[in-house]
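Removed: one protein chain of the complex. Kept in place: all other protein chains.
Chains here go by letter, A, B and C, matching the order in which they are written, and residues are numbered from 1 within each.
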Amino acid sequence: MTVQELPGAGADYRPTPPPAWRPRIDAAPLLPDAEPHRVLGTPAADRLDPDLMRRLYAELVRGRRYNAQATALTRQGRLAVYPSTVGQEACEIAAAAVLEEQDWLFPSYRDTLAAVARGLDPVQALTLLRGDWHTGYDPRECRIAPLSTPLATQLPHAVGLAHAARLKGDDVVALAMIGDGGTSEGDFHEALNFAAVWQAPVVFLVQNNGFAISVPLAKQTAAPSLAHKAVGYGMPGRLVDGNDVAAMHEVLSEAVAKARAGGGPTLIEAVTYRMEAHTNADDATRYRTDAEVEAWRAHDPILLLERELTQRGHLDDEGIQAARDAADAMASDLRDAMNAEPVLDPMDLFTHVYAEQTGQLREQAALLRAELEAEEQ
Amino acid sequence: MTVQELPGAGADYRPTPPPAWRPRIDAAPLLPDAEPHRVLGTPAADRLDPDLMRRLYAELVRGRRYNAQATALTRQGRLAVYPSTVGQEACEIAAAAVLEEQDWLFPSYRDTLAAVARGLDPVQALTLLRGDWHTGYDPRECRIAPLSTPLATQLPHAVGLAHAARLKGDDVVALAMIGDGGTSEGDFHEALNFAAVWQAPVVFLVQNNGFAISVPLAKQTAAPSLAHKAVGYGMPGRLVDGNDVAAMHEVLSEAVAKARAGGGPTLIEAVTYRMEAHTNADDATRYRTDAEVEAWRAHDPILLLERELTQRGHLDDEGIQAARDAADAMASDLRDAMNAEPVLDPMDLFTHVYAEQTGQLREQAALLRAELEAEEQ
Amino acid sequence: MATATAAKPATMAQALNRALRDAMAEDPTVHLMGEDVGTLGGVFRITDGLAKEFGEDRCTDTPLAEAGILGTAVGMAMYGLRPVVEMQFDAFAYPAFEQLFSHVAKMRNRTRGAMPLPITIRVPYGGGIGGVEHHSDSSEAYYMATPGLHVVTPATVEDAYGLMRASIASDDPVIFMEPKRLYWSKADWNPEAPTAVGPIGSAAVRRQGASATLITYGPSVPVCLEAAEAAREEGWDLEVVDLRSLVPFDEDTVAASVRRTGRAVVVHESTGFGGPGGEIAARITERCFHHLEAPVLRVAGFDIPYPPPMLEKHHLPGVDRILDAVARLQWEN
Partner (left out) sequence: MATATAAKPATMAQALNRALRDAMAEDPTVHLMGEDVGTLGGVFRITDGLAKEFGEDRCTDTPLAEAGILGTAVGMAMYGLRPVVEMQFDAFAYPAFEQLFSHVAKMRNRTRGAMPLPITIRVPYGGGIGGVEHHSDSSEAYYMATPGLHVVTPATVEDAYGLMRASIASDDPVIFMEPKRLYWSKADWNPEAPTAVGPIGSAAVRRQGASATLITYGPSVPVCLEAAEAAREEGWDLEVVDLRSLVPFDEDTVAASVRRTGRAVVVHESTGFGGPGGEIAARITERCFHHLEAPVLRVAGFDIPYPPPMLEKHHLPGVDRILDAVARLQWEN
């Protein structure tokens, strides 16, 4: 068929857009705000719930204390390693606070604080980092997935779990946490895409703390913001001040509510800062200046909330002291608990490889048992 | 330090945005147009270069003929398999046409036509699909990377090559081709991110032909368009009518020129349609209707250009016939060439595993040689 | 062997399809997912009709991303489902290897048994079908080297059914390797009265013999049976053991055979160096050293990337190469 043979040839034909093409959805509502969303210190703070804020305040103080205690434990040889979230407590606390009992948290290796804030026994949360086992808790009991060390790999898990719950008709939202560096991994991309296609009830929380170990965000991405990545999946992107716990709570709550209502996933970028080194084993002076760190001190998440609440008369010295006392008590319990030697059974090595031990594992277990018995004698 | 101890406490403090945060770049210029860019049948066609268009017309006709011939060769057992680009010729032809001699093409497994349009001997382009070897040409000689079967994996190669050339100060642009389905792979994400961070001179061309084998785009992504994915990497996204060769040529040329000038990568989504089955081995009736295919016939890339050129008097029956004759000649040469039995040397199996054969490969080669000699007797 | 009167010729593909259907019908937590498994029924039609029968939520065309497929399957299993995922071809499972090695294989262990992952991963593998590069890999060595995974592969129509049902029923992740070139192999089989294979991990003696043992699995089983027939002319009576399961490895059955025959050849399509045969030969030797008249030999694919279609016949272990190896088993000693 040539044009001469075509019906209507020669008339003033104008081709239509390609038949299959139509804009699938409007991109505009997916785009994040031009600036990180903030509440504290803005007029929006007028409508804050003082009770909720006092609760979050106490959690922040406790979180800070938890961080300090955990780092101290590394120095005492009680933890193999600890990645601190000092400076990032507002993200960790808000993430735990917005979830219902039946919801699931998918933390990255850094997010033991979120797990603890969710109610997990700190000793269980720190098992991985103490080194007596990998995951120190039953994920199904507390609905907290194992802390994920391979970056971004927990995101598809969150999507699959949320999808499965939705298929079953259960009211479950999954909240998955990841760092700025982790967004460069292929698994981030695949997880967000599956979530959007399946309209799974997931919220992706990126803590942009400025660094992936030593690598600053500028070497990680050229995007306008990490929240802008949402557009390419057809889900909304939100940009939040990650040190503003009120803003974090608001944006996370909205995203969780949207997911719960069947509205699909949201990507949230929390702009924050890692005040301490990557872990106790890291030397941050190799890649950043004190001045940079100092600039963030005035934007400390605890200070921001404390100032707002005291100025409004919602918090007084007594309240502050009570929060600190509670935090101290937690820290002292944690110290005591971690000073107890963990009970180790080397035979555990063979117990949970398969549902049923294979012949070769039975032989290896026997070998180790014999060795241990010989040692005892 | 509490708020009471902070300098300026009690004053009407307003926290600034987090110190490290500033919008890195403006998202607006990255967003694709609301509709696929078109030229043919629009006023923009007034400024077309008739010579270029006639050349592209001849290429399109040749491309269509090449597709028909290759599919015929599968029926004759001369090709193991052939993924057709009937309906997608405008993308394939334009991709080859916009590159300079020193530039590199990174085709997917479907894009033998682009390689041929770039000047590669069709027999060499089809070696993979005939099955006598994997890559039938020297990639460095023709600056065409091996046809990539594992989807999306060629994209990071294109980025690395373009980056290396730029480091060396060479004027080289890499054009990488991929399908709509391939955009879901992690390698797509990682490649685009590296390209944007490095500002590598790469152009990513996604042929959205509606399907990944049987899976329609709606099950692949929920994004407004695939071009919108560009925003999340900080590179511009362009949406083009992939059946409009003039539009394809324009948008690709602009992106190549931008890359060449140091302006970094571009993501282009060409909206097109795969008129035939996934390959000769596929049964497309299992997943789409004839009506859908028919709707695209009126939007055939050859017809669109033919109509434009004939209406403007830039192409007459003679020109059309000349293009067809040239295409027939190519097809007949290809048929003849492919009817010749390829020369096979089984000992090649061992020749290119390592620069130097290992001892064990020498032994295995000796075994095979002995077997072959025994057979001959 | 299905001996019921209703036995009819069936292909391995049909038996696999039936196994998936029966598992889905019996257990609503079984979910299929992968590229083209829904509407199309899979490029090999193994999932044909299942999306129609059970709905797209139970048999789902996913986006094109293998790590995403396996990664979301992990999450689904965490919530109590039994996902069966298809990797379209062997080499296209590689993008999912991080999820496989770091999560699928380890989750039970990491959580002290609290969160096992009952996922079946279907991997069509091996060559001999004229596929272009990346379509004919034999990747079982990677899976074998990863504690926490089961690795099975059928060689017969009835085992295809039985092993698939056992894999889906397993509370552990199972790599279910489907020998592509046996998809269309046929046997009389009664789908209404299928034979169960019992728990994963038992080898089957496919042919009894006294002179030497051929140890093999998957696509090489029919080749070994053919070789055993041909060997009769040379005066050798070969035993053929079909491993069926590489992990767990049925050492007892294999060792019993080799102790009896005193000679063994391991046959597989995967490359030799670093391939499954090394483990098998080493293990047998450890167990049967004083019964061996000759070293355990291996006939395997060459140590090269899988060849293009026109050359693959030279690569694949065939009858002659197996017989040559048998001949080298030091019969004069």
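Odds and ends about this structure:
The definition used in the following text is that contacts are C-beta pairs under 8 Å (C-beta built on N, C-alpha and C of every residue); 3 or more make two chains touch, one makes a residue touch a chain.
Source: prediction; values computed, not measured.
Here the chain not displayed is in touch, across the complete complex, with A, B, C. When the whole complex is considered, the residue among C:94, C:125 or C:161 that touches the unshown chain is C:94. Shown as candidates are C:197, C:224 or C:297; the residue that touches the absent chain is C:297.
Among A:24, A:54, A:140 or A:219, the one in contact with the hidden chain is A:219. Across the entire complex, the residue among B:76, B:289, B:332 or B:358 in touch with the chain not shown is B:358. Interface note: of A:35, A:132 or A:328, the residue touching the hidden chain in the full complex is A:132.
Take chain C: the residues that touch the chain left off the picture are 67, 91, 94-95, 97-98, 101-102, 105-106, 109-110, 133-134, 141-142, 144-148, 247, 249, 270-271, 273-283, 285-286, 289, 292, 294-298, 303-305. For chain B, the residues touching the chain absent from view are 133-135, 138-141, 145-146, 150, 153, 155-165, 167-168, 172, 174, 186-187, 189-191, 193-194, 197, 348, 351-356, 358-360.
If you put the missing chain back, the residues of chain A touching it would be 80-81, 128-134, 149-151, 181-182, 184-187, 212-215, 219-221, 286-287, 342, 344, 346, 348-350, 353, 358, 360-361, 364, 367-368, 371-372.
FYI, only the chains that are shown with their structure count from here on.
Centre-to-centre separation of chain B and chain C, using mean CA positions: 36 Å. The distance from the centre of chain A to the centre of chain C, with each centre set as the mean of the Cα atoms, comes to 39 Å.
Residues of chain A found to touch two or more other chains are 186-187, 189-190, 193, 197. In chain C, the positions touching at least two other chains are 62-63, 65, 67-68, 95.
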